[in-house]
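Note that one protein chain is taken out, while the other chains of the complex remain in position.
Residue numbering begins at 1 within each chain, and the chains themselves are lettered A and B in the order written.
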Amino acid sequence: MGSPLAPLPVLVPLAGAIFLALVNKHSARWFADLVSISAVSASGIISLVLLHRTASVPIVYWFGGWTPRGGIAVGINFYIDPISAGLAAFICLLALCSFIFSLHYFDSVGNLYHVLMLGFVAGMCGFSCSGDLFNLFVFFELMSISAFALCGYKTEEPSTQQGAINFAVMNTIGGFLALLGIAMLYARTGALNLAQIGRALSHQADILFVTAFVFVICGFLVKAAVFPFHFWLADAHAVAPTPVCVLFSGIMVQLAVYAVARVYWSAMEGPMSGHQAAITSVLAIAGTITALLGAIMCFAQQHIKRMLAFSTISHTGILVVAFALLKPKALAGAALYVIGHGAAKGALFLVAGILLHRFGSVDESSLYGRGRSMKWTGAVFAFSGLGLAGLIPFGTFAGEHGMDAAAEGTSFWWVKVVFIIAATLTAAAVFRVYARVFLGRGVPNAAEELAKTSDEARETKGPHDHVPAVMFIPAAILALAAISSGCVPGSVAHFRRSASVFSETAAYQAQVLDGTALQEPMLSKAGEQPFPAAIRSAVTTMLAVAVAILALLPHRHRKLLHVERLSRTFLAVRNAHSGKIGDYVVYFSFGVTAIGTVLVFLICRH
Amino acid sequence: MTITARRWLFGVCGAALFTIFILAVRELPQFGHYRGPYGDVLNRETVYERHVTDVVSAVNFDWRGIDTLGEESILFLSVVGTIVLLRTGDEEVQGKDNEDAGPNADIPLPSDATRVAALGLVGPLVVFGLYIVTHGHLSPGGGFQGGVVLATAPLLVYVAGALKTFKRIANHQFVEIMEALGIGGFLGIGFLGMARGAYLRNALPLGTTGHLFSGGTIFLLNVSTGAAVAAGMLSVMYAFLEHTIEVRLRSKA
Partner (left out) sequence: MSILPYVVSGWLFIIGLYGIVTSRNFVHLVMCLAVLQSSTYVLLLSVGYRVGGGPPVFASVPVGTPAVDPLVQALVLTDIVVEATVVALLLSLAIRIHKNTESVEPDKIVELRG
C-alpha cells in the first residue's frame, strides 16, 4: 500500500484552506497567517520525509485501497519518487516564503487570500504526485482555478482583469485540449492510469496516438508558456500580487514541463521509441524560440514584474529543450535547474514586491536611483541575477552543466549556445535594473518619460518608509537556497539517480501495476569535467554585466550599435504581444496545428 | 491584428486542426463498441464489493474518490474566488437594502403567473433535491445533481420577486457553514479510511444492497457533496446578485 504519509502533502493544505474558510468571519488576521504557515510547513516537512524515504524505492499509494486487479488499475494512485516529492517540498518552501512575505502587511480580504493560496499549494502538490492521467487533469484545474482568482486579486485596477482573463481563458483552453487528448487515449487503451496506458499502447504510433500525444502535450505546454502559447504569462505576472507571482514563476510554470516529462516517460515512450528524433527536433525548436524570444522581450521591458515574467518564459524554454533531448542526464540537469531558477526568481519577485511596498512602483524608470538606501535588498537582487546567469556554484549552473553534457555529441550540441544567450540577456536585464534602481547609474530619464509611467496599485498597507524584516528575510532565504541547491555535496549524483528512476518506463509500469520493487539503477560514471563549464559560466556572467553596462549608456552612444534597423522588426514582435485574447487564441491554434501537422507528417508516413 | 486577419488565419489553422482531428478519430473504436476493460470491471464488481446499485456514484465516491475530492475543491475554490473577485472595494459603496420588488421598486414585479408557479415549485424542488441526493447510490443521481437542484429552490424565490427573502436565505450563516462542512466532511470521512489502510477507503458497514443506508461511506459522501454543491451555487448566485443590484442602485443615484 505504501506509506500513509503519501497523500498528506495535498490533504494538509486543503484541510487548512477549508478550515480557514469555515472560521473566516470569526478569526483574526494573525490566526489565518498562523494556520497557513503551519499547514505549508507541515506539508513541506512531510514531503522532505517522503523524499528521504523514496531515495531508493518510490512509493505507490493507492487511494481507497483499490490495488490493481489482474494488471488492470481500478483506482487512482499517487506515485512518490524523489522528483515528485522534491517538487512538493520546493512548492512548500516557496509558499512558506510567500506567506512570510505577506505577513502583517499584505492587504488581505479576511482569510480568503490564505484560502486561495492554500488551495493553490494543494493543487500543485497533487499535480506533482499523481499517477493517473485524469487525476492529473483534475489537479491541473485545481491549481489553475486558484491561480485565476489570485491573479485577479487586485480588483480595482482594469489591467488586473485583463491579465487575469487572458490567463484564465488561455489556460482553460489548454486544459480542455489536454482533456480531448486524454479521452482519445482512454478510448484507445481503456485506461486512465499512466502505467496501464503505457502497457496497453501497442508499439505502433498511428495518427490517433500522435494526435492524442500532441493534444496532451500542447495542453500542458500552454501552461508552461512555450512559444506560441506564451503570451498570457507576461500579462498575468504584471498584475498578480507579488507573493502569488513568486509561486507562478517559481514553480507553477515549470510543473507543466514536469507533467509533460512524466506523461511521456510513463505512458508514451513505447510507441514513440522509434520516433525520438522527430519529437526532439520539434520540441527543441519550440523551446529554443521560446528561450530566445523570452530573453529578448525580457531585456526590452521597463516594468520589472513583466521583465521577470519574460525571463521565466525564457528559462522555461531552456527546460523544454532539456526535456526534448529525451535523456536522463538532461532530465537530472533540468530538475536541478528548476530548483535553482525557481529560488532565484522567487527572490527577485520578492525584491520587486519590496520596491512596490516602499515606492508604489515597479517601473524601472520611475524608480531610478530610489533604491540607493536599500543596500542589502539590492545585494539580494544582484545576487539572484547571478543565479539567473548560471554562475558557479548556483543550482542553475549545475543544472545547465547537466543539460549541456547530455547534448554533447548529439546533433543538438548547439543548445549550449542558446542557453548562453538566454542566460546572458535575462541576467543583463536584472543587472541593468540593479544599476538603475539601486545604484543610480545610467541616464536619468527625462520628465516626459517619467510622466508616461503610471503608478502601480499598492498591495500592502502600513508604513512605507522602511524595508520590513518579514519582507526581506524570505527574499534572502530564497537567494541562499538558489546558491545552496548547487553546493550540496552529492546532490548531482542524487538527481542523476532520481532521473534514471524517472525515465525507466518498464520498471515504472511493473512497480505500479504488479507491485514488483525496483532495482537500484545502474549509473554511468560522470566523466565530465566541471572546469570548462565553470569557465563558461563565468564568461556568461561577464557578458551579462557587459550588456547591462551597454544598456546604461546614453542614447547617442547606442546609435553606434545599429539598433534602429533591428527595432522595426522588434517593434512588430512587441506589438504581437497585444494583450488581446483573440490574438492569443489565434497564435495558440496556429501553434497546435503546426506542431500537430509536423509530428503527424514525420511519424505517420505510411 | 484586425478581426478579418484573425478570421483568415484562424480559418486556415482551424480547418487544418479539424482535419487532423477527423483523421485521428477515424481510428477510434467504432461508436457504440466500447471495448475497454476498466468500465466492465466496474460494472461487474461494484454491487458485490460495495452493495450499491448505482455504479456511477460508486465510481465517483469510492473507486475514484480522490478525483471527486479534487473536483469539489475546484468548486469550493471557484466559489471563494468569485466572492473575492466580486467583493466591494474601498472605493465602492455597499448598496442599501432595498425592498422587495414592487411597481415602484428598483426591480420590477414579475407577473402573477410567474410568482405563483415559482413559489409553488419551491417546496417540491427541495424535496426532490433531497431525494436525489440521498438516493444517489441506488438510482441515477447523487450529490452533484441533487445539489444543483437544491440550489435552484431559493433561486425560484428570487424569480418570484421576493428579493429580501432570497437575500436572507442566501446570506445566512447556515449556507457558509454547509459549504465548508460539505467539503470538510468529505475530507474528514476520507481520513476514516486511513484506519483501514488507505485514504478514502470505505470504512463503514456496507449494509444491504438496495436499502437507503447502504454503501458505507458512499452515502455520507453523497450527502456532504450535495450540501457543498448546493451551498456553493447559492453563494455564487448571491454574490452576482449583490453586485447587480448595487450597479443598478448606483446608476439610479
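One rule holds for everything that comes next: a residue touches a chain if its C-beta (ideal position, glycine included) is under 8 Å from a C-beta of that chain, and two chains touch if they have at least 3 such contacts.
Everything quoted here is computed from the prediction, not taken from an experiment.
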Given A:Leu5, A:Leu48 or A:Leu180, the correct residue touching the omitted chain is A:Leu180
Using the touch definition up top, pick the residue from A:Leu93, A:Leu112 or A:Ala238 that touches the left-out chain.
A:Ala238
Out of B:Gly129, B:Gly147 or B:Gly161, point to the residue that touches the absent chain in the complete complex.
B:Gly147
In the complete complex, which positions of chain A touch the hidden chain?
134, 141, 145, 148-149, 152, 155-159, 161-166, 168-169, 172-173, 176-177, 179-180, 183-184, 186-187, 192, 234-235, 238-239, 300-301, 574-575, 577-582, 585-586, 589
If the hidden chain were put back, which residues of chain B would touch it?
3, 6-7, 10, 14, 17-18, 21-22, 25-26, 28-34, 36, 38-39, 42-44, 46-48, 53-60, 64, 67-68, 71-72, 74-75, 78-79, 81-82, 85-86, 138-140, 142, 144-145, 147-148, 210, 229, 232-233, 236, 239-240, 243, 247
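Here is the rule we go by: only the chains that are shown with their structure count from here on.
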Whole-angstrom distance, CA centroid of chain A to CA centroid of chain B, is 32
Under the definition above, what is the set of chain B residues touching chain A in their complex?
1, 3, 6, 9-10, 13-14, 16-17, 20-21, 23-25, 27-29, 35-39, 41-42, 45, 62-67, 69-71, 73-74, 76-78, 80-85, 87, 89-91, 176-177, 179-181, 183-184, 187, 190, 193-194, 196-202
Residue positions on chain A within touch of chain B in the complex are 1, 4, 7, 11, 14-15, 17-19, 21-22, 24-25, 61-66, 69, 72, 74-76, 109, 112-113, 115-116, 119, 122-123, 126, 132, 134-135, 138-139, 141-142, 145-146, 148-149, 152-153, 155-156, 184, 186-192, 206-208, 210-212, 578, 580, 582-583, 585-586, 589-590, 592-593, 596-597, 600
